[in-house]
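A single protein chain has been removed from this complex, and every other one stays in its place.
So, chain A:
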Amino acid sequence: MEFKLEAHRIVSISLGKIYSARGQRGGLKLHKNLLVSLVLRSARQVYLSEPGCPPEPPPAPAGHPEEEPPPRTAAWAAEEPPLPPPPQDEAGRDCPGPRPRRCCCGENRGGCAGAPPPPHCPRKRSAGERGQAGSPLKKPRREEEEPPPLPPPPSPPCEQEDMETGNVASLISIFGSSFSGLLSKEPKGRRRPPLDGGEAAAGTAPAEAAAEPGQICCDEPVLRTLNPWSTAIVAF
């Protein structure tokens, strides 16, 4: 169990490092970010493989009790086809797309304690919607979902959902409330000084690691070059 906590902590720290690497002078350091992503990967593997009793997940969306767990897992499933999807993930599969969308879906409708302020959510949602060919299923579901309590709600049996729930909270705390520049295709011009929980330059740190340093692009091929965790960052 402590390995799980340790792994979770390491994942949070690593994500924080990747985030803050974007604001660094001189461009992304490929070596350091590679090492951080390796640590991230092994911590995640440990987290997922460790048996443990992590906390329960948030209650399922009211309108669709049969869809356990909530669509949050779907985002991951879509991004990680090789991983076995959680059994109740059927409906969730319909919503691929960036994580923040899920976050918004699950937690921001009607506001959520400590979550990014609502003004940003619509943007995330629309960004996510852009990413998929319109799933009417999602909208009604979103309407009906109850925001799970934050910080990380109790988690389900040890599957990838665990990681996401807890991680969402830590991601939220890391990235704060600003998600501007999402999926922007134009390279950001002058580097803005990093603000606290401030604007992230189009989630490009891992993308930069993948492409030439500094090249900002959120093209699909580039997104695919990142491991799923990094994809989450890109989405943010």
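In this section, a contact is a pair of C-beta atoms (placed from the backbone, for glycine too) under 8 Å apart; a residue touches a chain by one contact, two chains touch by 3 or more; residues count from 1.
Note that in this section contacts and distances are computed from a predicted model.
J.: Can you pick, from "Large ribosomal subunit protein mL48", "CTF8 protein", "Serine/threonine-protein phosphatase 2A 55 kDa regulatory subunit B" or "Anamorsin homolog", the UniProt protein name of the chain not displayed?
T.: The record names the chain that does not appear here as "Serine/threonine-protein phosphatase 2A 55 kDa regulatory subunit B".
J.: For the chain that got dropped from the picture, name the residues of chain A it touches.
T.: Touch with the absent chain occurs at residues 6-7, 10, 13, 17, 25-27, 29-32, 34-35, 38-39, 42-43, 46, 187-191, 209-216, 224-227.
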